[in-house]
Each structure stands twice: as C-alpha cells, then as structure tokens.
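One protein chain is absent from this view; the other protein chains keep their places.
Up next is chain A:
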C-alpha cells in the first residue's frame, strides 16, 4: 500500500496542477470545519472514542483494549494545538497521528519516523484529510470542549440513534 501511495500522490497532484483552476485564498468561512462532519469522523472514521470515549471525557464508552485518553472536555489546547496533535499525534504517548503525510515531509516537528528510537515513534492512526482534521477540531470546539457531564441527549445525538445501547445507562 505505502509504495503505491508514494507513487500515485505526486502523479495525482501533478494532474491536478495541470487541469485544476488556480487555488484561491479560502475565506474564513471556507476554512472553518464542519462540526457535524467532524462528529462522524470522530465516531466512525478515527474511532477516537476508543480512547477518549464517545463523550470525549476519557471514560464514557472507552474501549477495553485501548489506553485511556485525556479528558477533551477539559482540554486547554487551542485550535492550532488541536490541529497539530490530531495531525502529528503525540510522540511518547499512545496518541496516534492522522495526517497522511505526517513524518514524511517534515510537517511534523521536522521529523521522520526513522528519527525516533526503535519503538518510540508515534503510532499511525486512521488517515484524515486536512479538511477532516479541521472538521474534527470544529466538532470538539462546538460540542465537546468546555461541556460538563455527558448527557443522554448528547449520547444519542453522537450515535445518531435514539435507542443506542451505549446510551442506555444514562437514561
């Protein structure tokens, strides 16, 4: 997989450069992520809830097999820091990276995976597009950070299912 990715991405980028209109500066609105899409990415693309819980509190609905993640409802991280942590992961911690080019072109702390001691390199998480990184950040900033105790309504909204089993204990 990785070898074909290495070949196809530059080709695709070249094709795009030849046929696509010039990229214009995005407006602030265009740059802002979509929190609803971010919820879907958090839930069923990145499976972020395995460690952070569906509620992002590091306990509600975490996976038995996953390490316990920090409580995102109380995170002090700002937008820029959230983008960096989601994209590049946190070296020396179980937080994986999600940027498809992380540790390949210097975008993450100027490092490659080979620069880490054996076993110390950040782990690969599910791959997000740049857009989806922004969407997850928007989701966290809209629905998670600063919220108090998780509620039944939040839970059913998260799973998009009014009778989700995961929410029954909150009823």
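Keep this in mind: a residue touches a chain if its C-beta (ideal position, glycine included) is under 8 Å from a C-beta of that chain, and two chains touch if they have at least 3 such contacts; residues count from 1.
In the analysis below, contacts and distances are computed from a predicted model.
Asker: What is the missing chain called in its UniProt entry, if the choices are "Aldehyde dehydrogenase family protein", "PQQ-binding-like beta-propeller repeat protein", "Metal ABC transporter permease" or "Membrane protein"?
Answerer: Looking only at the record, the undisplayed chain corresponds to "PQQ-binding-like beta-propeller repeat protein".
Asker: For the chain that got dropped from the picture, name the residues of chain A it touches.
Answerer: Touching the chain left out of view, chain A contributes residues 44, 54, 59-65, 67-68, 159, 161, 163-170.
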